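In this view, the complex is presented without one of its protein chains, the others remaining in place.
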Amino acid sequence: MKDWNALSDADFRTEIRAFVEKDFPPHLRNHPRRIPRWETTREWFLTLSANGMLAPNWPAAYGGMGLSASKMIIYFEELERWGVPRIYDMGLYMLGPILIRHGTDAQKSEYLPRILSGEHRWAQGYSEPDAGSDLASLRTTAVPDGDHYVINGQKTWTTFLDDATHMFLLARTRKDGRKQEGLTIFILNLDSPGVQRRLITTLSGHAELGEVFLDNVRVPAANIVGPLHGGWTAAKDLLEFERINNGSPKLPLYALNQLNAYARARGLFDDPAFRDRFTRLRLDLQDQYCAYRHFCNRLKSGRTPGPEVSMLKLWSTETYQRLSELFLEVAGEEGVEADLLDVAGSLSALRLYYRSRPSTIYSGSSEVQRNLLAKRVLKLPGARP
Amino acid sequence: MKDWNALSDADFRTEIRAFVEKDFPPHLRNHPRRIPRWETTREWFLTLSANGMLAPNWPAAYGGMGLSASKMIIYFEELERWGVPRIYDMGLYMLGPILIRHGTDAQKSEYLPRILSGEHRWAQGYSEPDAGSDLASLRTTAVPDGDHYVINGQKTWTTFLDDATHMFLLARTRKDGRKQEGLTIFILNLDSPGVQRRLITTLSGHAELGEVFLDNVRVPAANIVGPLHGGWTAAKDLLEFERINNGSPKLPLYALNQLNAYARARGLFDDPAFRDRFTRLRLDLQDQYCAYRHFCNRLKSGRTPGPEVSMLKLWSTETYQRLSELFLEVAGEEGVEADLLDVAGSLSALRLYYRSRPSTIYSGSSEVQRNLLAKRVLKLPGARP
Amino acid sequence: MFSLTEASALAREPEVAAALDAVDRYLAGTSGPARFRAARNSPDAVPDREAYAGLAEVGVTSAIVPEEMGGSGLAPGAAALIAERLGRALAREPFIENVVLPVGLGLALSSRSLMDAITKGEILCVAWQEGPFARPGVTPVATRLERDGRGLRLSGRKRFVMGARASSGMLVLAEIEGSHAIASVPPATAGVARQDKSLADGTCWSDIDFDVWLKERDVIARGDEVVPALSSAIDLANIAIAGMLYGLQSRILELTLEYLGTRVQFDQPIGSFQALQHRAVDLYTHAQIARFLIGEAVDSAVRGAPAHVLEAYASRTKARASDSGQRIAKEGIQMHGGIGYSDEYDLGLYVKRILVLSAWLGNADWHRRHLAAIDPLGDGGMT
Partner (left out) sequence: MFSLTEASALAREPEVAAALDAVDRYLAGTSGPARFRAARNSPDAVPDREAYAGLAEVGVTSAIVPEEMGGSGLAPGAAALIAERLGRALAREPFIENVVLPVGLGLALSSRSLMDAITKGEILCVAWQEGPFARPGVTPVATRLERDGRGLRLSGRKRFVMGARASSGMLVLAEIEGSHAIASVPPATAGVARQDKSLADGTCWSDIDFDVWLKERDVIARGDEVVPALSSAIDLANIAIAGMLYGLQSRILELTLEYLGTRVQFDQPIGSFQALQHRAVDLYTHAQIARFLIGEAVDSAVRGAPAHVLEAYASRTKARASDSGQRIAKEGIQMHGGIGYSDEYDLGLYVKRILVLSAWLGNADWHRRHLAAIDPLGDGGMT
């Protein structure tokens, strides 16, 4: 295993940049889909994997790059600058960290290598039709039956469902007590009998989300991650990991790069009013880096991100959306043509507008993040949830 | 009485403008105080009164101008354009309309002429230390004693208190039932025994607000305005009148004129970025005119402004503040010098910043206005208050 | 609470009220969102032509054509009131592009022949723009009409021509001998090459290359009157677009308020959460500001109104309705959560239509800058 952290930041950047320029398939640049299908990005996924560059956040012992905070940022930057699309990364950024933290040895050796090989592709089963923002109200049940659990219910707004092979889901294993108690995380093979999927088309015109119907699905008890009935805590850990991921500057940086390319091509920087608006937003992004580095360092030092990390998700996703709105405004008529790529070869304003919309809804809406911060960080009275 | 409405709008404007240019004392222009003391504006008040131009909103039968909506706007515009300060207008815009609507004949003939003559100067006694936004919680009591009521309690944040002779106040006359029931409006002569005043200095450095302590103050029962225990409804009427007054374009127009003068003197219109920001705000103001005219016409046609009028107060005061903030930003170092008038002869950015702050707090804070609109207009569930 | 009717005196005039009722009856018989969804990205002109025929049947195509020219003679401002209804119903009827713009041009030119064509059922569109953020008289015209031995040659490229696909005649702005002209060109003429561009909402506009020979009688107007006439048609179209944008956003606001009242999370309807209440109030407030402004613009758009008055109202209404529309669209999605981002739910159709109409004929930014140029200090509107 290569010790990436032994490199200077500058050398690390040079190395990643050279790798991407050499090995990234050019036809995938600025891909019109928020998340291209597995068959589209498979080759690139496997290239990253073969070079040990797939999991920047995993410890080297599990086949990750074990990057420091500053190098992780460089890693994301270099991918964004090149317009690299999102790969099937749910196993890398969500399940992986939680298994490394809470999984049994058997689970780790079963699943971690298969995430890296692309054999298993993961989706997340949290939201339900009546439990979107109010996760504690979820209704999917898991009832023990010998050494199995029988799961019934419905999950929705599931990303990556189109080509996922596995799902980690939250189900109710006990009905009494507080809503938050009695939830358990299960690993589900999506080929199990009783699982049905339906894809959901979004504003962008792509079937990028999905619903899963679970009808008497049998799952081995060995597939429980973390303690039985103790899923809420692990799920909240998972959400904090997710928030630091959503709070990375990736999304607004991507938007800034697209807007920047367009603005250069159109000479918009000659307009002082545009320059002012652009500078304001690029500083919102640039200053976010400092906060992001802080939370990454906290993580590296062995602490959890803490509920404060919600501020990062809020800032990141709202900056992302403001960038997309400025782009749409300055693109005028060109902004609403539905063609995928504009003349500058970057993603169109319209696609970016669509793509940025769900970021303030998924993995805890902005409203839920604000409730959380009010209650758990600012300790305001009687705050929800 | 002159029939002002018989003039064309253009002729009316010319007439008002000529009058102001000729008769308004020049040393009062752009006065540093939000509300100059009575002795300062007395002469101007009496000039307006002598010319029948003091009460644009009162019917001619009571000595007002009885203006149409469009002429009322012109009236305010011409005063604002000339930098005319606020006079002691609480009797004109608040008590007057409520007496005309709810007062007895005796009250009308006693008080209306003395408002116009300046003999009586009015303040409003609504807010209390523990009942600012939550008016229904007020604690001042009025207990009957023969043909008098005995009032005890405390009022605060009272504008015009420095030189007021009278106050109309809301007091609790019954303790059972809903909080909103059992409130009554009283007319109080501030010279009555048991009344004590204390002035409050504000951010602007002026003692422009005050507190009133009421210790066994005796008030004749004849001083009740509207029905006994029925003060809440009349008070709400009054608040709607107040909101249409606060929702007039006066305040943001005043701010725009000041910023405009400064920006011309400093050549700021040559900067496209400033021009964009200025244009956005001037359109916020300009478009407010249309909504204001709508509510004025509604009033003229005999209807109350309705709870919708809260939107006008929100828009007006928040535009006012945004203008003051832009002014402060573009004035740079010049903006924070505490001198009262800047080189362009207009009011300094700093004064305008102070002056615009309380507008979103007084006569129902912005938060209360939003609660009201959510409940009474949008009919959202479980909305406060 | 949300209609323009209360905000406009014109809307309450009996003839106008009757015309609007007719539009409402017509719309009640169609299913806006479903039809709109079905026709998305259709490469076919048939749905556009059928929808146009629907407008014609109910008298909408000649509503603002003067009586002496065979129309109903409603004040031009009525176009924005009709557009509001069409917007609220998410009707795909090509009203602005194939009615308001050509009729507006006919009004400004007092062109009997143009009006005759429209009242007889011809579908016209106006091709004037050659690049983004344009305005006749401000941006130069590269399309040329040149005379030689063989006749008149029209050459050049127009962009963003809305309603071209279904049209039976195109009115094309061209430069001729240092002045300007409007030429009438049948789409099927040799030398007309149309490239349709799919738009966010599933409608389309077209880029069109012209290299055609015309006859003298195809030039329907020329000289100094052309640019002002076209500008005034575009101004009227923008006021109508503002009306349509208002109809669309008022419907999103209704859908959102309904959703706030019914969707339960944390054991309460989400509309009981104060943070959402206050944001809903802000959307309402923005919509009301747009509403009363558009109402005033409608009432000012009478025949013979001074051009500069309509020009200012056009830019003010377009800027305001685009801004409030996009704000309501964005917050509408957010308050709906996942369902607001799904294509199955109708909300997105309204949102996308707002995006397209906001961008067409100058977006909010452009119109604000235009206002700053024609009336730098806003004195015109305020004192």
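The first chain written gets the first letter, and so on, giving A, B and C; residue counts start at 1 in each chain.
Please note the rule applied: contacts are C-beta pairs under 8 Å (C-beta built on N, C-alpha and C of every residue); 3 or more make two chains touch, one makes a residue touch a chain.
Worth saying up front: this structure is predicted, and the values here are computed from it rather than measured.
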item: Selected residue (touches chain absent from view) among B:165, B:192 or B:365; value: B:365
item: Of A:18, A:50 or A:378, the one touching the omitted chain in the full complex; value: A:378
item: Residue in contact with the excluded chain [from B:30, B:124, B:140 or B:156]; value: B:156
item: Of A:124, A:137, A:288 or A:356, the one touching the omitted chain in the full complex; value: A:288
item: Positions on subunit A contacted by the hidden chain, ascending; value: 77, 81, 253, 256, 260, 269, 275-276, 278-280, 282-291, 293-294, 308, 311, 314-315, 367, 370-371, 373-374, 377-384
item: Footprint left on subunit C by the chain that the document does not show; value: 273-275, 277-278
item: Where the unshown chain meets subunit B, residue by residue; value: 127, 130-134, 137, 156-157, 200-203, 205, 209, 321, 325, 328-339, 350, 353, 357-358, 360-362, 365-367, 370, 384-385
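Just so it is clear, only the chains that are shown with their structure count from here on.
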item: Farthest-lying chain, centroid of Cα atoms versus that of subunit A; value: B
item: Where subunit A and subunit C are represented by their mean Cα positions, the distance between them in whole Å; value: 40
item: Whole-Å gap separating subunit A and subunit B, where each centre is the average of the chain's CA atoms; value: 52
item: Of all residues in subunit B, the ones touching two or more other chains; value: 275-276
item: Junction residues of subunit C - those touching two or more other chains; value: 365
